[in-house]
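Next up is a structure, given as structure tokens.
Every protein chain but one is kept in place in this view of the complex.
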Amino acid sequence: MPRTPLEPRFQVEYLSILDAEGNLDASLEPKLPAGDLKRIYRAMLLGRRLDERMVRLQRQGRIGTFAPIKGQEASQLGSVYTLRPTDWMVPSFRETAAMLWRGWPIEKMLLFFAGYLEGGQPAPDQRDLPICIPVATQVPHAVGLAYAAQYRNEDSVVMVYFGDGATSEGDFHEALNFAGVWHVPVVFVCQNNQWAISVPLKKQTHSRTIAQKALAYGIPGVQVDGNDVLAVYTAAREAVERARAGDGPTLIECVTYRLGVHTTADDPTKYRSNEEVAEWERKDPLTRFVAYLRKKRLLDEGLEQEVDAEIAAGVARFEATAAADPLAMFDHIYAELPPDLKVQREMLAERLRKGETGPRRPPEPSPPMRGQRSGQR
Amino acid sequence: MPRTPLEPRFQVEYLSILDAEGNLDASLEPKLPAGDLKRIYRAMLLGRRLDERMVRLQRQGRIGTFAPIKGQEASQLGSVYTLRPTDWMVPSFRETAAMLWRGWPIEKMLLFFAGYLEGGQPAPDQRDLPICIPVATQVPHAVGLAYAAQYRNEDSVVMVYFGDGATSEGDFHEALNFAGVWHVPVVFVCQNNQWAISVPLKKQTHSRTIAQKALAYGIPGVQVDGNDVLAVYTAAREAVERARAGDGPTLIECVTYRLGVHTTADDPTKYRSNEEVAEWERKDPLTRFVAYLRKKRLLDEGLEQEVDAEIAAGVARFEATAAADPLAMFDHIYAELPPDLKVQREMLAERLRKGETGPRRPPEPSPPMRGQRSGQR
Amino acid sequence: MAKLNMVKALNLALLQEMERDADVLVIGEDVGVDGGVFRVTEDLHRTFGSKRVIDSPLAEAAIIGTSIGMALYGLRPVCEIQFSGFAFQCFHQIENHAARYRTRSQGRFHVPLVIRMPYGGGVRALEHHSESEEQFYAHIPGLKMVVPSGPRNARALLTAAIRDPDPVVFFEHKGLYHAAKEEVPDESETLEIGRAQVVQEGADLTLIAWGGMLRTAREAAETLQAEDGVTCEIVDLLTIAPLDRETLVRSVAKTGRALVVHEAPRSFGPGAEIAASIMDGAFLSLEAPIARVAAHDVPFPGFAREKGNVPDAARVVAAARETLAF
Partner (left out) sequence: MAKLNMVKALNLALLQEMERDADVLVIGEDVGVDGGVFRVTEDLHRTFGSKRVIDSPLAEAAIIGTSIGMALYGLRPVCEIQFSGFAFQCFHQIENHAARYRTRSQGRFHVPLVIRMPYGGGVRALEHHSESEEQFYAHIPGLKMVVPSGPRNARALLTAAIRDPDPVVFFEHKGLYHAAKEEVPDESETLEIGRAQVVQEGADLTLIAWGGMLRTAREAAETLQAEDGVTCEIVDLLTIAPLDRETLVRSVAKTGRALVVHEAPRSFGPGAEIAASIMDGAFLSLEAPIARVAAHDVPFPGFAREKGNVPDAARVVAAARETLAF
């Protein structure tokens, strides 16, 4: 009767297969087809190179502020690779590499960050939600999609991405709690990149891991080395299979690091040391995967050039896009435009005819998904 | 390197000292002064009897809908007893017994449920927040109070009450997460009475206990027999001492039961069986505490009459309250009434003078904090 | 044809739409076994089971957030927020997402969602159980905001809302739930969202109201007719947004005078847009400023004082006389 520890005691596992030094735990090595290993690496490289290119485009003012992914390629590809086209992918705002894998064309990504809503339009058959900016608000959408899949007796699985900071939001909590009660096929992928803009994890939550937050919802939680694409893949595959088998949701914490700026409007030197960054650069997910593939003789020559050419072509298509027609802002408000909006549209058309106003890039400096630094600074 | 269980494994304790059969675990028996044991029992009895009286007052239409506490007296008194007057008490809407202990006069409680805001006014020196109706929204207020106490280097502790259903709200999550990061002196008391209106705990969350939700915030969580006033007291004292010593927040889950209706507008027969209720009536917190006190020869004669007299006096004072002056609705909006509100006040005064309108109880049937049943049903 | 109160009429709309379309489901706190705290979803769980009539955990943001996900998948969730006073908990999901996914995805997705909420006062309820928040939803582009005034139009509008491909916030006045019974046809019928109705023709003054205030407007009109020989034209707005300016302007162009009555606080309330819109469209016909009779700019004062705050017929009559005498 007295003080009884409740059994079973709760437990969270940490999974790592390929460490920063390239050491492999062969007993856990997943059996992935050579072709897939190559495709995964190519996608990671594409993400890395496009990221670098986008930073330049932003500096040139050709796109607005965006959130680079450098350092998180393994977390994204190791997880998204486990999805089928009929599964759903629900991104936050830092999943460029995963979104490209899911079929988003480069030019759409660029259009999005150039302020064109067209960049947020998924293909008609594509089961991806557009980029979601309000932190954690997409998580309940993923749970709803998973409920609908179950309701329709389809075996599709939903994978949703969010950051460590997102776990502090009420929406994260409510969504995981619903998922636990409903036992729906959803995989929660937290890219714990150690920072929420300038706020380090220890200021974000007092819990030792993000994974253990799963215990609050009675669902499995696992922590993986997010820079180890094999470990991420292994954890994600387990979670996706569990979901598809009807055994409910899983929370995966990918321990990774944002090697670059939070967004192109951010100055990380204000809040973190170069030593810390250097420390994590040694754990670069690409480096260790390259070492692994080299041992397996799976590294193709000229891959970089190939990837850069693909990026160049995408940028060219983006540059070729016509200036945005302002009237299109009335196209997708309601299924049918109400009378007053028809009038507003007509008045804008009138002004455009008179040349009173029109689409041109305002003079202001290019600012922020999360703020802009003082020009003075 | 591979799959490593993270140490330490997480653990949640269950605490029970005096069981339903009145068996005592002497090794854990708290050493409470006889006088205090008597005061605690008197307060539990007062809560129970006032509850019964309020149900009658509501049926007579003399007060509106309210939330009875029957069955939760031990959870409330065992915890609130551990507070000093200089500590803060933050209620939800079902803490009548705890609020009386904190010094709220009976007539104020009645006024509140009769639709008089005066019933929500704490005494000038009283460190209690008024009843809070939106579920879980008071929890962050408690964390803020605790932060302020720490900021001012005062050693006051904050105790906040909420239900099992409240743990599903985002505000619960965000508040506990902040408390964990800030390490502030707050005690979270969840009265898990098994039901959120018609929703049973198993539909509320898939976690085995509410206590284990503390693991998500890296704070201690304990589950206690909420119908065992000695166990609740022991857990609460530990938590309050921990908080006062600067060792941070605690989540206490009191496993109890709402023996009555959710509110006087509720019909529990729609969603739960009489067997279940009977089952819990056998675990009545008063019965076992009476047995305990009888063994200790601490039961006073005529206590019931005394308590009923106190209630009668309070009801009389309530009945003696003058009709509400409508103009008072402008008294506490801002420190200074803005010009337009002065005008609105003047217009109402004018209408009252003309007798155009005035304070009278509208004809509608008395409904709900949580809804009203169809008159037809 | 059956005589139903608003609760039963709404229940009928839900039942028939769920029978008609397997994608329609109901979700909210206590909407299943309990049948909803006002019994609007009574017995639906018996007929359709707990997968289609979902007793959700206690979290408004997730009720709307997960319903948005279901809607994106192609389902048609009808959400119940137990009281409109608790809908601010999910306001971000409504404003950030329900109202925007069609635009954000450029038509690839849309959100056929209905969000039902009991609203309004005069029912001796506490804080957060007596307010009128229509203004907050009316100002959100991408949403529609509907408020029925009786059993028959409630049933027809809810049916239309469920079939509408876009998100509709649907307010149900607590005071109307059991107020009056009306003949409601057995076969389902719809009312066009976005159309106001002239429910009484008149020559001297246009009274504009919706939901619970329509009764008040009718009462006032009777008094004005009887005591002043004044005939009022009464417009039942039914849809707050998109606002039917055409009907409002046409009426005031005829009467030259208008009075809006609502339960929401006066300042920055729905009456302001209605007054401003009428001024835009009927300026030259206006013989007096458009009057607004509304609650004071105060937080809910407690039901013991509510009578002095929520507009009643006497206030409307007094304001109407001023407008007529202007």
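In this document, chain identifiers A, B and C correspond to the written order of the chains, with residue numbering beginning at 1 in each.
Quick note on the criterion: contacts are C-beta pairs under 8 Å (C-beta built on N, C-alpha and C of every residue); 3 or more make two chains touch, one makes a residue touch a chain.
Note that the coordinates shown come from a computational prediction; the quantities given were computed from them, not determined experimentally.
In the whole complex the chain that is left out makes contact with A, B, C. Contact with the undisplayed chain is limited, among B:Glu29, B:Asp247 or B:Asp331, to B:Asp331.
When the full complex is taken into account, the listed residue touching the unshown chain is B:Leu145, out of B:Leu145, B:Met159, B:Val224 or B:Val240.
Of the options B:Gly64, B:Gly115 or B:Pro130, the residue whose C-beta touches the omitted chain is B:Pro130. Of the listed positions B:Glu73, B:Glu107 or B:Glu174, the one in contact with the omitted chain in the full complex is B:Glu174. Within subunit A, the residues in touch with the undisplayed chain are 64-65, 113-117, 133-136, 165-166, 168-171, 196-199, 203-205, 265-266, 270-271, 323-330, 333, 340-341, 344-345, 348, 351-352, 356-362, 364, 366-377. In the full complex, subunit C touches the hidden chain at residues 85-86, 88-89, 91-92, 95-96, 99-100, 103-104, 127-128, 135-136, 138-139, 141-142, 241-243, 264-265, 267-273, 275-277, 279-280, 283, 286, 288-290, 292, 296-299, 301, 326. In the full complex, subunit B contacts the hidden chain through residues 117-118, 120-124, 126, 129-130, 134, 137, 139-149, 151-152, 170-171, 174-175, 177-178, 181, 331-335, 338-341.
Everything that follows uses one rule, which is that only the chains that are shown with their structure count from here on.
For the pairs B-C and A-C, the larger set of C-beta contacts lies at B-C. Centre to centre, using the average C-alpha position, subunit B and subunit C are separated by 34 Å. Between the Cα centres of subunit A and subunit C there is a gap of 39 Å. Residues of subunit C found to touch two or more other chains are 56-57, 59, 61-62. Shared interface positions of subunit A, i.e. residues touching 2 or more other chains, are given as 170-171, 174, 177, 181.
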